[in-house]
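Excluded from the complex is one protein chain; the other protein chains are retained at their positions.
Take a look at subunit A:
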Amino acid sequence: MSMRESGRIKDAEKKRVLDDVTRKRRARKALEALEQDNFQQDPHADLVMSKKIPKFNNSLDNNPRRKGRKTRGADYYRIKYRKTFQQLLEEDRQANPNGPNYITAQSPPTSYPQRHFCAVCGFPSSYTCTSCGTRFCCLKCQGTHQDTRCLKFVS
């Protein structure tokens, strides 16, 4: 005689659940994406310059006043001042550890509790996806979520 068992429990064991670290990484990636300038590729990236196409001078310098003076051009500044934001930030932190600086000016965490919104439709949500922790508000949105985002882009 076989043991009685619950189908739901059996299903739940098979289900993949993202751990906290992965969830946090996903959230961080989503926030980083909001800082991007573009999501598409440079439309001119695959452009092959042929002789027929006029070449563009990087500098738009056609000011007659400055003729004869040695100008340095945009390249010079790109090479001399090429530090990325992260490098600048790190330097500033070391040079001026006690502030006030960029890091100390950052607003502290809010004292209000987090509000939750359905990732699909944007209305207040009361349910959490058991696999990935995303919020949804109703069965319909849960279905959409599972079909499109839930574990589709797990990294």
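The definition used in the following text is that a residue touches a chain if its C-beta (ideal position, glycine included) is under 8 Å from a C-beta of that chain, and two chains touch if they have at least 3 such contacts; residues count from 1.
FYI, contacts and distances are computed from a predicted model.
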Quiz item: The complex lacks one chain in this depiction; which UniProt name from "Actin-related protein 6", "GST C-terminal domain-containing protein", "Rab proteins geranylgeranyltransferase component A" or "DNA-directed RNA polymerases I and III subunit RPAC2" does that chain carry?
Solution: "Actin-related protein 6"
Quiz item: Pick from A:Pro97, A:Gly122 or A:Gly143: which residue touches the chain that isn't shown?
Solution: A:Gly122
Quiz prompt | Residue among A:Arg25, A:Arg78 or A:Lys140 that touches the chain left out of view | solution = A:Arg78
Quiz item: Can you list where subunit A touches the absent chain?
Solution: 27, 30-31, 33-40, 42-44, 47, 53-54, 56, 58-63, 65-66, 71-72, 74-75, 77-78, 80-81, 83-85, 88-89, 91-92, 95, 99-102, 104-112, 114-115, 117, 119-124, 148-149
